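One protein chain omitted, others in place.
Chains here go by letter, A and B, matching the order in which they are written, and residues are numbered from 1 within each.
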Amino acid sequence: MNPLLAQFLAEAGDLLDQVGDGLLRLELDPGDAARVNEVFRAAHTLKGSSGLFEFPELTSLTHAAEDLLDAVRAGRVPLDSAMTDDLLATFDLIRGWLAHVTVEERLPGGADADAAALIERLRAPIGGQAADMPAGRTAGVARHAPDWVAHLGARVVAELADWLDTTSATMRFVRYLPDEGCFFRGEDPLLFVRQVPALEHLAVLRPDAWPAPDDYDEYACLLGFVLATRAAAGELEYVFRYIAEQVEIVELDAAALRSPAAAPVPAGTGPASHADADALAVLEAALRTLEPHDEDGPPGGGPSATHLGSVAHAAAAAARALGAPVELDPADAAGMRASIRSLLERARTAGGEPGPAATAADRRTGEPDRRAADADPGQVGSRVLKIDQAKVDRLMELVGELNVAKNGLTFLAEAAEEEYGSRALSRRIKDQYAGLHRIAEELQSAVMDVRMLPLSVSFSRFPRLVRDLSRRLGKRIKLVTEGEDTMADKDVIEALADPLVHLVRNSLDHGIEPPEERTAAGKPAQASITLSAVADGDAVIVEVADDGRGIDPARVRQRAYERGLIDEEELETLGDADAVNLIFQPGFSTAEQVSDLSGRGVGMDAVRASVERLGGAVTMRSEPDAGTVTRLRLPLSMAVTQVMVVSVAGQRFGVPVDLVVETVRVPRAGLAQVQHQDVVVLRDEVVPVVDLAGTLGMPWQPDPAADHAVLVVNVSDSKAGLLVEHFHREVDVILKPMEGLLRDAGQFVGTALLGDGLVLLVLNLKEVLSLGARAA
Amino acid sequence: MTGVTGPSDAGCVLVVDDAATVRMYHSRLLAGAGFHVEQAANGLEAVESALVRPFDLYIVDVNMPKMDGYACVRALRGETVTTTAPIVMISTEDRPGDAERAYRAGANLYLVKPVDAERLVRVATMLAGPPAGARER
Partner (left out) sequence: MALELREDTGTLSGAVTVEEVEELVAWLRRTPGARLSLHNCNHLHTAAFQALLAFAPKVTAAPVDGFLAVRLLPVLDPPNAAVPEGGHHDDRDAG
């Protein structure tokens, strides 16, 4: 792909985001002049850049949008919701087009038809037709060709004039004078020239005389260029956008080419007057230094002796340069002041134009406005890098592999001691491991940090979603976001996207009442939905709250009973809070009954499943007529899990360390039975014990004579014991989700590779324990 | 990078700027004009260099880390170095009062970037060029 196009596509993405965001905010606060300007400028830049490529439909569409925005900006037309709709639709369409271009490098077929309707709507408020103003500094065709066009050569100019005459067309002419020091800024003028599309002629401007070989400075740019091109002014502005001040672009027709302007008379700036200007600047500076000032001068009020000495020296040098040497005594400040003042007066009256004022703002003679205030976006060198997600993922993989390799050292240390009998070596390996471990941890932290994104990334789509949906449903809704700066791992952020959309849609569809119903119930007509995020230790808590109808626990209980999810006893006894959470049960609602009852249901079990797959939890709280809050609790980082390793019959299993309470060895006699369930009594607490091997269907029996190894865990707020064969150490692992056949085997959350190359199956404790309980 | 030695009575110039490219650029310009040029990347280095040998001219950038241009100039004029040699300050800013600040600190001239190459050489030659009389320290 043409690198210029690739660059445009990258920039366009950001511009479109800016426009979308700006429009939404403008809708809420149409008076925000700064915001209108922002959106206008983004649209303007898009239009300008689009002219560079063969996408006329894109240019016309952005042109229409830009004209409308310009009218809004100038106060000629107030921005209303319908206009915002049209503008949003326009930029949505453009986004779609650019996605197509990214793949096909051209606009989709039918683009012009799609655009036509929108263009009409965009132009309607501003009275119809496009002002056919070519963008750019040319502001139309010049009357006379600037003198530098002649550098193309009389023959070329004549030929071009004939051609333009025949075709009644115009062409663009560019004079590019790179700064002498441009190479030091990393600029290569020929590279820019190469990028000029549709170049017809190029003339190279050379100095009249080259410096002698020994004096030749290879890093001083002494060349200039004059170009004749069929490219549009907008395209040229884009190519030269970072060096605009070194470039002059004009549009000429045949007539202009045939009547060159009279050469401008140079303002008598010969070397002599330059030097005079410098000398005068120094004298002015000296004078200002000597004038008494009341503000914070140096202590002692006035220049120091050293300073005065320098003033005398510099002023004397300047006076000499002016051909009027003068004696200056640094000890006599007043005397110096007088002498300098009279020098300046004499110089001014004698020489006429005194040159630039003392602040000596240096400008190259004859050049138009230098760098504009917001110059050099390309130069400033962004402090932020855009990184391909795949690269970050790769870094994470490598960290994982590093961890595994590092962990291998502990096994190695063991082997050194046990297999090779060298304790000393084992110790040295452990030392080495300790050092590596520290570094690996920091590296891991750093990479995970790179993966951290603010929740605002997840939240960003909602203003638009809420706006569109609420308009469609005829409800009035305000979206509030809090804590969007809270950071979480990018995978978590990504995984949150669907569940959040689900929850917000549910609120919008079912939770929030139509305005009339709200006012009838004494609530404000405008409902609100709040998305909030807050960090809580190593987890992030995201809540979706609305002030709508709320959920009626009685109806939920009833429905759950009807669907066989709870029995009669539970129907009586289930508390309200728990009842609400029944909504998450699969089978609670079917596709047909979407709205009436609880108003929720479709997809809630999917939401729960996704969240739990991430190692999180979701709960709901509700109050009838007041509203509903859904709370998602997710681990801040999913990348690395610390697990405790246990084994049964040679197969190793991992248990997330935060769920582990303790490891105990229990003599056979310590295990009792309560209602067919094995239990162990620990410090006066009765803890049910589940046989891991039995639950997983592995052929293994504990040795009756030996103590039993029980891993005590805490899951869903209750303690349980897992009967295993051996305990092993804790390790950090990168959890890979289950794939293939085992994916729906709920007993496992994933696999990990251990340092010695064996595979660890990480248990989904909740599932294992409930399986075990049922088996009992 | 130490400077290129010019003719034996060449003035000594110290170019102070934290941007290597700009330092190189100004140095080459002045060396090409026959000056002996040395460089300093910040105010502290400048003061150190100035203490080792006296310069005939200092070109000092305003925006530098550790010790900004103004502080550097004050130090050069102050008790540490006490040089009366001319100091030209160069800055990207052109706001009212910036020049005043420069003069109060002890500069003899204030130029705004980008400085025209010829102008820099002219100014340097005027202020520290081959002397017509005794050179002050």
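Basically, a residue touches a chain if its C-beta (ideal position, glycine included) is under 8 Å from a C-beta of that chain, and two chains touch if they have at least 3 such contacts.
These numbers were taken from a predicted model, which means no experiment stands behind them.
Engineer: Quick check: which displayed chains does the absent chain contact?
Structural biologist: When the full complex is considered, the omitted chain touches A.
Engineer: Sort through A:R76, A:R206 or A:R346 and give me the one touching the missing partner chain.
Structural biologist: From the options A:R76, A:R206 or A:R346, the contact with the absent chain belongs to A:R206.
Engineer: Of the residues A:D214, A:E419 or A:D703, which one touches the chain left out of the display?
Structural biologist: Final answer for the missing-chain contact: A:D214.
Engineer: Could you tell me which of A:A116, A:A158, A:L222 or A:A305 touches the chain that is not displayed?
Structural biologist: Touches the omitted chain: A:L222.
Engineer: Mind listing the subunit A residues that contact the chain we can't see here?
Structural biologist: Those residues of subunit A that touch the unshown chain are 178, 183, 188-191, 193-194, 199, 202, 204, 206, 210-211, 213-214, 216, 218-219, 221-223.
Rule of thumb we're sticking to: only the chains that are shown with their structure count from here on.
Engineer: Round to the nearest whole Å and give the separation of the Cα centres of subunit A and subunit B.
Structural biologist: So the centre of subunit A lies 42 Å away from the centre of subunit B.
Engineer: For subunit A, which residues count as touching subunit B in their complex?
Structural biologist: Spelled out, the residues of subunit A in touch with subunit B are 179-181, 184-185, 215, 217, 219-220, 274-275, 278-279, 281-282, 285-286, 288-289, 293, 297-298, 303-304, 306-307, 309-314, 317-318, 320-321, 330, 358-362, 364.
Engineer: Taking the touch rule as given, give the residues of subunit B at its contact with subunit A in the complex, in rising order.
Structural biologist: Those in contact with subunit A are residues 21-22, 24-25, 28, 32, 74, 77-78, 82-87, 94, 98-100, 103-104, 106-112, 114-119, 122-123, 126-128, 132, 136.
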